[in-house]
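Below you'll find the structure, written out as structure tokens, and then a few comments.
All protein chains of the complex are present and in place, except for one that has been dropped.
By written order: A, B, C, D and E. Residues from 1 in each chain.
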Amino acid sequence: MGIQPSLLGVSFRRIVEKELTEDFGSGGDITSDLLVQSDVEMSAQIVSRQEGILAGDKVVDCAFEVVDPRLSVEWLISDGQVFSEGAGVASIVGRASSILKAERTALNFLGHLSGVATATRRMVDAVADTKAKICCTRKTTPTLRALEKYAVRVGGGINHRFGLDSGILIKDNHIVISGGITEALGKIGRRGPNTAVEIEVDTLEQLREALDCGVGSILLDNMDNSTLSEAVKVCNGRALLEASGNVTIDSVRAIAETGVDYISSGWITHSSPVVDFGLDLAF
Amino acid sequence: MGIQPSLLGVSFRRIVEKELTEDFGSGGDITSDLLVQSDVEMSAQIVSRQEGILAGDKVVDCAFEVVDPRLSVEWLISDGQVFSEGAGVASIVGRASSILKAERTALNFLGHLSGVATATRRMVDAVADTKAKICCTRKTTPTLRALEKYAVRVGGGINHRFGLDSGILIKDNHIVISGGITEALGKIGRRGPNTAVEIEVDTLEQLREALDCGVGSILLDNMDNSTLSEAVKVCNGRALLEASGNVTIDSVRAIAETGVDYISSGWITHSSPVVDFGLDLAF
Amino acid sequence: MGIQPSLLGVSFRRIVEKELTEDFGSGGDITSDLLVQSDVEMSAQIVSRQEGILAGDKVVDCAFEVVDPRLSVEWLISDGQVFSEGAGVASIVGRASSILKAERTALNFLGHLSGVATATRRMVDAVADTKAKICCTRKTTPTLRALEKYAVRVGGGINHRFGLDSGILIKDNHIVISGGITEALGKIGRRGPNTAVEIEVDTLEQLREALDCGVGSILLDNMDNSTLSEAVKVCNGRALLEASGNVTIDSVRAIAETGVDYISSGWITHSSPVVDFGLDLAF
Amino acid sequence: MGIQPSLLGVSFRRIVEKELTEDFGSGGDITSDLLVQSDVEMSAQIVSRQEGILAGDKVVDCAFEVVDPRLSVEWLISDGQVFSEGAGVASIVGRASSILKAERTALNFLGHLSGVATATRRMVDAVADTKAKICCTRKTTPTLRALEKYAVRVGGGINHRFGLDSGILIKDNHIVISGGITEALGKIGRRGPNTAVEIEVDTLEQLREALDCGVGSILLDNMDNSTLSEAVKVCNGRALLEASGNVTIDSVRAIAETGVDYISSGWITHSSPVVDFGLDLAF
Amino acid sequence: MGIQPSLLGVSFRRIVEKELTEDFGSGGDITSDLLVQSDVEMSAQIVSRQEGILAGDKVVDCAFEVVDPRLSVEWLISDGQVFSEGAGVASIVGRASSILKAERTALNFLGHLSGVATATRRMVDAVADTKAKICCTRKTTPTLRALEKYAVRVGGGINHRFGLDSGILIKDNHIVISGGITEALGKIGRRGPNTAVEIEVDTLEQLREALDCGVGSILLDNMDNSTLSEAVKVCNGRALLEASGNVTIDSVRAIAETGVDYISSGWITHSSPVVDFGLDLAF
Partner (left out) sequence: MGIQPSLLGVSFRRIVEKELTEDFGSGGDITSDLLVQSDVEMSAQIVSRQEGILAGDKVVDCAFEVVDPRLSVEWLISDGQVFSEGAGVASIVGRASSILKAERTALNFLGHLSGVATATRRMVDAVADTKAKICCTRKTTPTLRALEKYAVRVGGGINHRFGLDSGILIKDNHIVISGGITEALGKIGRRGPNTAVEIEVDTLEQLREALDCGVGSILLDNMDNSTLSEAVKVCNGRALLEASGNVTIDSVRAIAETGVDYISSGWITHSSPVVDFGLDLAF
């Protein structure tokens, strides 16, 4: 099955236009307007300065297309594929002034999203051959959630909740306010037929109480690995277990080996470094 | 003089609303709606999990205010100030359900912007007692440029161009298209009285040619430190010099010691890790 | 526990402004501008012309507040409460011209949302003392989904998926494309820890196959009541069962008595008649 | 003359995008992304589950086009034409995943607008062979006014004011504030050359006073049919007469037979039930 | 009766925010941020550099309020009033940096709208003591129609159509397409009860034909004054007459003296010079 085409459609053209507007201001590219005759045509390549996983090809297409529909963009690889340092990933042909105007917007998106996909893939690779799946969280970069969630999928990760309305996740504050785990879970009978329930626990005791309530998924927050291993034993398959807290590239393998089903990481979306891409012109 | 109040005003309320909308979806906080009675009041603290420089207090105010104008937010420190690990930086009092709804949006902004400010400050501190100033670039996170540029200022950095229309910056591709440095600089006579000109050079030879044309600022791209030192000598104060390329926390001090006026870093805006904040409730 | 305050916040101010803009056009209320002196103050009442359940008080507040922040709106009842024919539900005091300008927008929202809440309540009351809960669907009025979902909650109903990303719902077309129920359910292992799964079946045979796959919720589409009863027996508590198709006020009780867990209705959101409200001025 | 092409152009693409965004959330169609390979092509039909009048073909085109410009949509009938129960009204060919993503948005618009057109046509047919024309009002569904007004025209109805600035309509509250009918009409001399005037009256006495002032159109509010008949006689062609209040499919014929020129109905826009359409896939 | 308060409400806050955003770009007021400490308070006056009629006070209030809600703005005169050269029209007290940021936006609106109002008043005064009323047209400045129409009212003028849906205006091209005046007027029976009809004629012969059809308003396009006088005689009160074409401050009096009811001018909205205002600070 191909990569999910869920970027098709509505959502990202607006954000691309917004970013172009942010970069153009009221005057546009005043340098190119002075130096580049409007009828000069050329071709250019988007070249990676480091290895990684591509994410954002459609967004880049959109950036060039909004600036100048006559630009032609061809991808040498597509979202989800690996590229090495120095590799050309796309070539663009058309008016030089149009290519230069769209360059920064295109690269800002491509670098950011490929950064998320690459970070995700590193996590995914680190837990290979374990049962653990890597999840993202709602700790995303403001206004980029949908794109970052897509990049996580491209990198082989799994999306946790898209927003507060995607599922019921009972966190520590909810438990305190509700008066306890059993009390909290007792109040959620009125959920829809397609609404999942997960609860966060900090201790094995809480875990046992949650399991007794029959909840389907349990978030193990900030437990050390030996406690996680114990939690997996206590659970014994009665619920899906998600580990979170202090998840890094270095720590993730050991966490996965405790036997949890999911490991969630905010880092892959909010703090993964961009992949460095450049645009090289050719005449 | 106080920190620049340029966040006052128009721009960021829309982006805060957009992020809240992204998090609320069409159903809002379905967990809190089931578990938190609408008349329960409480107080909460925003607590840092690591040290850093605060940036984004007004944005956080806005997030809570949009969700519930009756929430009261008080800051223990304000933008530009240092906080240590575990420090409370703000307290919020009001309806528990409102606080929980706004939490993620508020923290996503605060973490991201404080991350940029903190990274900037680290760079600024690293070059202390040199003449070099730390600049950001147009390599910003899509749609967050204005906020990130603000966070750079908060961290003690200086803003380079806000967009393509903020000044003339002649880059390598422009030079090639124009047929050379002298030719390119010769074409920009028709600039406005308040439009600066900078040109990018890769070699000392190009530097000399640019200096001979009398340009005010010159970007030294990807030069090693000994070449940078030589460039400073060649320039001899005739223009402002900006170094870019391979600028990291580890390399920035040595670059500064070459005597350049500015060092520009994309990393501080596009790849700085977030500062981790949490929200702790109290009754 | 009070009614969910999830209307607090972001989403509906924009839609109220849009509707006011739609009604004002470029000229505003040209009749009142000719006939009503700007300093005439008065009080008015929103009066129901029929009985029902109130929904939309905050939206109405917003409409009057956007037109003139000095208007004072007081509610005699609030969302979720019953009103009888001829009852005053709110009183507004302030400039007559402002009240008249906002009148139609306020009443259009209040009538529509109270219509949804009232229809929902009728369904809910019809199935009282059965285990069945009334759900809405994604068959909502374009652009009003969040508000209509809220009105359903106000009327005592339960929200099904808010959008395509709220949960996995495998419908007939998905089953055909996947090559069967078992095949479809086999492909969804890669879901997040907080993502529910439901599958639509048309026959008892399909129901058995779905149950054997261990899915949590099953949508029984367009089954007659005797088949539904049989389905409940076959299921025997192994999954939550939702009935849909041909659900009307007249038919819903009998459906509920088959023992299904949920009955979903598009009619309560897309075709429920408005509640008729008027605005009576007093000097 | 063909049906008015006034849907051509600006207004509805935005509302279609908004509705798609509402349905996609931040995650898109997570079910189809898991189950439908992105290169599977298929054809589908939009099929009516009941008879009616089509309205919204261009809006549906737009929904499919926004999601995937390569989808091909062909209409078997077009706006304003009658369809019977079970009839195919359009066929769509292209990527299965794209068709499934757009399905609900397309059908929500088509069902709603065809519902308005069908309700209007029923009213229009009921008054056939009388002089009465069926009008809509400003009692429309929030944010859908332009589309609903279009659907009314498609159904054979006539549009009353589009907004508060479309014409002068002096209602009961304006009369009270102005101190009477003659006083109110005396104040509107300062209208533009292309601005119509209509006044609402409740009694024959008020009607006579309005006629004496020479107003062009008079709204007869909530009069019973014998009073309406008397009003027609009193008027004797000196003004256009519009009846409103308690207009239903059952009552409209008798109202028309009183001889009024217009009968206005809020029901056709705000409470007409949707027409039920489904989407059937074929490989 | 006071001036129409129809600017109250929705429409112009968005356009004010858009203009502020346009002026702020991504960096805000970089000059004031460097030079003005954020806690410096001061007072300032908006001073006219020429005489005129004020229009736009609420828009100016909005500009200052959006930038800094703590600014206090007081008007010495209000919309519709005359000011002389050098007069202070408003005073603002608050943070200096906030006042300076909003200055240009506030003055751009005030100058433009007062320019429209002042030009309108000059036209209105020129035709004093004739029956002619001055109208605007749809020839407005892009995106400013609602505000310009308001300024026309402030200046004593009358609004013609707000948009294409405000009334039926049959222009020369419509007549040609319809096959003649009688044919065109024959097709418009299907208008609403509150929709006015006007037709454009170029000759007295066309005028006679239009009058015979009983149309309520007639636009006399580009007729010389003696033809206009003849037209008034021919009409003899059977319809309202509007003159358009070549209307200037110098020509308008003579046109009015022909006895027409309305004179419409595009110049007052699209080409009236701004009124020059400045902002003077005081400490």
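Please note the rule applied: a residue touches a chain if its C-beta (ideal position, glycine included) is under 8 Å from a C-beta of that chain, and two chains touch if they have at least 3 such contacts.
These numbers were taken from a predicted model, which means no experiment stands behind them.
Participant: Tell me which of D:G94, D:G115, D:G163 or D:P193 is the one touching the absent chain.
Facilitator: Among D:G94, D:G115, D:G163 or D:P193, only D:G163 touches the chain that is not shown.
Participant: Among E:L76, E:V93 or E:I188, which residue is in touch with the absent chain?
Facilitator: Among E:L76, E:V93 or E:I188, only E:I188 touches the chain that is not shown.
Participant: Kindly note down the residues of subunit C that lie in touch with the hidden chain.
Facilitator: 22, 25-26
Participant: Tell me which stretches of subunit E touch the chain missing from the display.
Facilitator: On the subunit E side, contact with the omitted chain comes from 15, 18-19, 22-32, 34-36, 40, 42, 96, 100-101, 104-105, 107-109, 111-112, 115, 138-146, 162-171, 173-174, 176-178, 184, 187-188, 190-191, 195, 266-267, 270-274, 279, 281, 283.
Participant: In the full complex, which bits of subunit D touch the chain not displayed? Write them out.
Facilitator: 1-11, 145-146, 149, 153, 159, 162-163, 166
One rule holds for everything that comes next: only the chains that are shown with their structure count from here on.
Participant: Looking at chain pairs D-E and B-D, which one is connected by more C-beta pairs in contact?
Facilitator: Of the two interfaces, D-E and B-D, more C-beta pairs touch across D-E.
Participant: In whole angstrom, what separates the CA-based centres of subunit A and subunit C?
Facilitator: Centres of subunit A and subunit C (C-alpha means) sit 32 Å apart.
Participant: Could you tell me the distance, in whole angstrom, between the mean C-alpha positions of subunit A and subunit D?
Facilitator: Between these chains, centre-to-centre, one finds 43 Å.
Participant: Which whole number of Å gives the spacing of the CA centres of subunit A and subunit B?
Facilitator: Taking the average C-alpha coordinate of subunit A and of subunit B, the gap between them is 22 Å.
Participant: Please set out, as single numbers or ranges, the residues of subunit E touching at least two other chains.
Facilitator: 1, 25-26, 159, 162, 166
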